[in-house]
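One protein chain is absent from this view; the other protein chains keep their places.
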Amino acid sequence: MSEEKMIPNAAVGSSPENAFKGPETDRRGFLSWLSVGWLAYLGVTGGFFTIIVRFLFPNVLFEPPQTFKIGYPEDFSKNSVDIKYKKSYNAWIVRDEESIFALSTVCTHLGCTPNWLPVESKFKCPCHGSGFRMTGIHFEGPAPRPLERFKISLANDGQILVDKTKSYKWEKGEWENPESFLKV
Amino acid sequence: MLETFKHTVDYLSSPTISFSILTVVTPILFPPTDWFDKINRKLGFYLLWTKTGCAVALSVITFFFAVGYMDKNFSVILMKGDNFPIVLMVYSIFFFTWLGMHKAYINDERLEKGLKPSEYNDPDDKVLVWPDLVYIEFIALILFTVFLVVWSILVAAPLEEPANPAATPNPSKAPWYFLGLQEMLVYYDPWIAGIVLPLFCIIGLMAIPYMDINKKGDGYYSFKERRVGIFIFMYGWIVLWLFLIVLGTFFRGPNWNFYGPFEYWDAHKVVALNNVNLSEYFWVKLLGTGLPENIILREIIGFITVGIYLFILPIILAKTWLKDMLEAYGPVRFVSLMLFGLVMLSLPLKMYFRWIFNLKYFIAIPEYFFNI
Partner (left out) sequence: MAEKKNKKSILQTLGESQVWKSIIRSGVPHTRRQRMHAILGSVFLHLHPARLPKHAVKVGYTWCMGGLSFFLFVNLTITGILLMFYYRPTVEYAYTDIIDLTEQVPLGIMRELHRWAAHAMVLVVWLHMLRVFMTGSYKPPREFNWGVGVLLMTMTMFLSFTGYLLPWDQLAIWAVTVGSNMARAHPFIGHEGPGASLLAIGDINLVHIGSDVRFALIGGRFVGEATLLRFYVIHCIAVPFIMMIFMAVHFWRIRKDGGISGPL
């Protein structure tokens, strides 16, 4: 139809005798090739940026071991909080009337480390004043949920084994899970 | 005498009182409407923008800090190296706000008389950058360098004990320019206080030129022509940002409890803080039943409240009180103004709900970290 008109007048070789005679590409074909080109471009660019984002996450982390032994159940007296492992492993070992469990020392608000106040029998976070009871349940301040508990079990040699790679959240009902505490 | 002063300051600086005072004073200092302007004139607030007002205010600030440096409790806070910028901030923010307003008042008077603003000069009468401006810049540069060197010699950069991931200092504070954010964290969940509000703050600031359709006051200091805009900016900037920084620096002590500036930081101060969610208010206290199992049903009141505040309220306002505004600004500008305005206003609102009703969250879904 109007294919001839598409050739600009001033284009090189625009005279009818030696007009550019490439493989026939009509407008529609050109457009679909164009979109394929753009899609390929977007795909490659997107993939490249994905790889850059992936670059930020290394395959191996050089952080302290996440599993550790803390001694025998008898080492812990009833209704007490053991702060021995706070510094080395970021965990409190709490023993109440019937069980032993390992609480994470990371405040659920913004990740500060609360302090155990034996007199008031609570964990108090110095950053924004969140308070947690001995069980880890939050009761004051801005913390949105209780402290997390770590997986705890008895090793073959009778010692208690704490595994920090697995944590249990109260609000999801995971504290019922038998791995989250140790019956004594 | 001095003791009474200290006790009064301690009492007044409690967040509930000081924040309320500032909230009331700001619209009178920067009156957005004729009504506030009348109160301003009656109470003589405009006198603050005169030279005498500046001198008086600066002496009051100086007196406050002088007493502070001599007080055994407040001096501990003031002597911390990183807190010196706050003192500097209080002085400079006041002085430059004063300077801006002082010049604005002069221009307002000139404009009323039909004169051009004082910045106006004959466009053909230009000065050469070399030497006029280059020399001013050179002098400013030298003076500022001298100031920095003297500051560096006098105040050592703070360095505490080596980092210890197991021992959180009490209180733990962010860098001072983020203390406003840290203060917001007391009232809002991290995803709102740490992500949504700062993002709205940045985008809102960037959107100012597109939302402000007032063509007047471009290129000279003025107040009357742009009073609503200036009031909103000043409330957000001074009360919701700078004051919260001062609050976080001077008035927050161990366990992030409130302490008056002259009060001793007693780490064992017991403050009852039992916060209750809206859902608990509704289901447990009002209806006397337990919380429903279904999360959506449990938080339905919160969803309705937030929904009404953010989505229904602008529509109601557009139909009634702000009808003219909608017409003048057009729908897109109006919606964005409402959105940014209401989000900004949600901070003081939540603060008051916390203080008065111990309200923790409107919507509390800790299962999905969705708390508002």
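In order of appearance the chains are A and B, and numbering begins at 1 in each one.
Keep in mind that, in the parts below, contacts are C-beta pairs under 8 Å (C-beta built on N, C-alpha and C of every residue); 3 or more make two chains touch, one makes a residue touch a chain.
As the structure is a computational prediction, the values presented were derived from the model and not from experiment.
> Using the definition of touch stated at the top, determine which of B:T33, B:T50, B:S92 or B:N274 touches the missing chain.
Spelled out, the listed residue whose C-beta touches the missing chain is B:S92.
> Which of B:F64, B:W191, B:F303 or B:Y352 touches the chain that is not shown?
Of these options, the touching residue for the absent chain is B:W191.
> Out of B:N121, B:N274 or B:N358, point to the residue that touches the absent chain in the complete complex.
Among B:N121, B:N274 or B:N358, only B:N121 touches the chain that is not shown.
> Going by the touch rule given at the top, which residues of chain B touch the chain that is not shown?
82, 85, 88-89, 92-93, 96-97, 99-101, 103-104, 116-117, 119-121, 123, 125-134, 136-137, 140-141, 144-145, 148-149, 151-153, 155-165, 167-169, 172-178, 181-182, 185, 189-191, 193-195, 202, 205-206, 208-210, 212, 215-222, 226, 230, 233, 237, 365, 367-370
> Hey, which chain A residues sit against the chain that's not shown?
Here the touching residues of chain A are 53, 56-58, 61-63, 110-112, 127.
Everything below uses one rule, namely that only the chains that are shown with their structure count from here on.
> Would you mind writing out the residues of chain B in touch with chain A in their complex?
164-172, 182, 185-187, 189-190, 194, 254-257, 270-275, 361, 364, 366-367, 369, 371
> Touching chain B in the complex: which residues of chain A?
Going by the criterion above, the answer is residues 86-88, 90, 105, 109-110, 112-115, 120, 124-129, 131, 139-142, 144-145, 171-172.
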